[in-house]
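For this view, one protein chain was removed and the others were kept in their places.
Now for subunit A:
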Amino acid sequence: MLIKLTGGTVYDPANGIDGQVRNLFIRDGRIVHSLNGATPDQEYDLRGKVVMAGAIDMHTHIGGGKVTIARNLLPEDHRADPEPRRGLMRAGCGHAAPSTLTTGYRYAEMGYTAGFEPAVLPINARQAHMEMADVPLLDVGGYVMLGSDDFFLRLLSAGSDQKLINDYVAWTIRSAKAIGIKVVNPGGISAFKFNQRMLDLDEKHVYYGVTPRQILKSLARAVHELGVPHPLHVHGCNLGVPGNVETTLNTISGIEGLPMHLTHIQFHSYGVEGDRKFSSGAARIAEAINANKNITIDVGQILFGQTVTASGDSMRQHANAGHAHPDKWVCMDIECDAGCGVVPFKYRDKNFVNALQWCIGLETFLLIDDPWRVFLTTDHPNGAPFTTYPHLIRLLMDKSFRNDMLATINPEAAALSTLGSIDREYSLYEIAIMTRAGAARLLGLTDRGHLGAGAAADITVYTDQADKEKMFTRPDYVFKDGELVVRNGEVVKVVWGNLHTVQPEFDNGIEARLRDYFDRYHTMKLDNFVINDWEIEGDGRSKILVHPCHQGTRS
């Protein structure tokens, strides 16, 4: 199949193209330089249209145990957003924790072609993959969670050689079919099982005697030394605690130059100034990120309304359960491996804390200089459902709209924020970096997030409009691996995405040790824990894509 996309205005930051009129050519799902004189089977006239690679959400809770707990917890939320069967699309439900099918349709309708689940518990990875397999139209991948699992904490506590830890990390990535490593409240999920209610960066876990700082360094080093492209993905200590800006700054300096991604940093950027002892730490965080090139972040912007927070951080979720709205919540201790907490939440624009959280997120976006190191997320669904992205993009691109919104929120919060004095507006090029090129680069996806020859033809075409929310809500066309899947914001074809993984090398000696550990302490056999290729590819929908690791060569 040969396709020509004619005359679109192309934003392709990976290839330095900033709004130039170009033709694009697709041959059998891939972008090519030209069709070598062949007549295209299809041609799309994109004159006057904006063309970008398909968008990539690098942190979105779309599959796995805690998402389905959230689904089961909130039937009333689903009832308010039914999704009837129509056309090619099966029925489902939406809003905060949508059904998997609806998740895929709605992402695609906004021009997204990939989403990465950031909290895959090793023991629950199979479920995460089964759910993500039922998300149509999106490529997927997962970051597998370590750092509160007994096996790692035991290795660290015993002062094990980093090489052994690296082997375990690599084995876990491969067994769970993941693309990266996530750590959530390092050691804290485990500490909560021992009745510790907080664990600061240099505080010792009562059983293992190790600190979050040690955990972060060990895991960041493992990821780096294994050559896994995506840096250690960190949900830090003290989420949501006023004053946690200090913890976050210490976390940045404590990693000693190793690559590290700090996720939903908005929730970790709180000061204690002012009468309410709650203030914005965004400026200090942005300054630290501008100065430390080894650090990347995603924001975890909150937007006002009902949502649900679903996290591996059982310790902090339990501590925040009193804020649940509606008043119900679930926490779990999981398999000496991890945990989770699901707490419904309603962010209110007239509430001082929520309004300031909103400001802090936007300040963070606007004060960080380098769009290649900041990513557009709401930590779906924790800050807001992913369907709010077009609104968030407008807030970033349209200063007068942003200030209009600022005028409606809690006035005390607005007065404490510097947001009104920030003039920056993101350009389309910068949006394309944050949501495409940068995300692909951060994950090591060499053939996604750009429109150069050899890239997979995941392409989104918009009509440029003054109202960026409208523009990004409803693309004209979305192509997934070269197939037209969305036209005028409607799904016209349902395809199934790929699973992106890495397979770092390791010394297989670790497996004998793990086999014995599983036999003695776990409740399943090691062979049944490891996810096999047939489990992903067996029904012919998903394909496993393996991205290279560059062991020992990355800077």
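The working rule: a contact is a pair of C-beta atoms (placed from the backbone, for glycine too) under 8 Å apart; a residue touches a chain by one contact, two chains touch by 3 or more; residues count from 1.
The rule is simple: contacts and distances are computed from a predicted model.
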{"item": "Per UniProt record, name of the chain withheld from view [\"ABC transporter ATP-binding protein\", \"Formylmethanofuran dehydrogenase subunit B\", \"ATP synthase subunit b\" or \"Polar amino acid transport system permease protein\"]", "value": "\"Formylmethanofuran dehydrogenase subunit B\""}
{"item": "Option from A:Gly65, A:Gly141, A:Gly312 or A:Gly361 whose C-beta touches the chain left out", "value": "A:Gly65"}
{"item": "Sole residue of A:Cys93, A:Ile295, A:Leu392 or A:Ala440 that reaches the chain not shown, by the stated touch rule", "value": "A:Cys93"}
{"item": "For subunit A, the residues touching the chain missing from this view", "value": "63, 65, 67-69, 71-75, 78-79, 82-85, 90-93, 97-102, 121, 123-124, 126-127, 130-131, 134, 150, 192-195, 207, 318, 324, 327-337, 342, 520-525, 527-528, 531-532, 534-535, 538-539"}
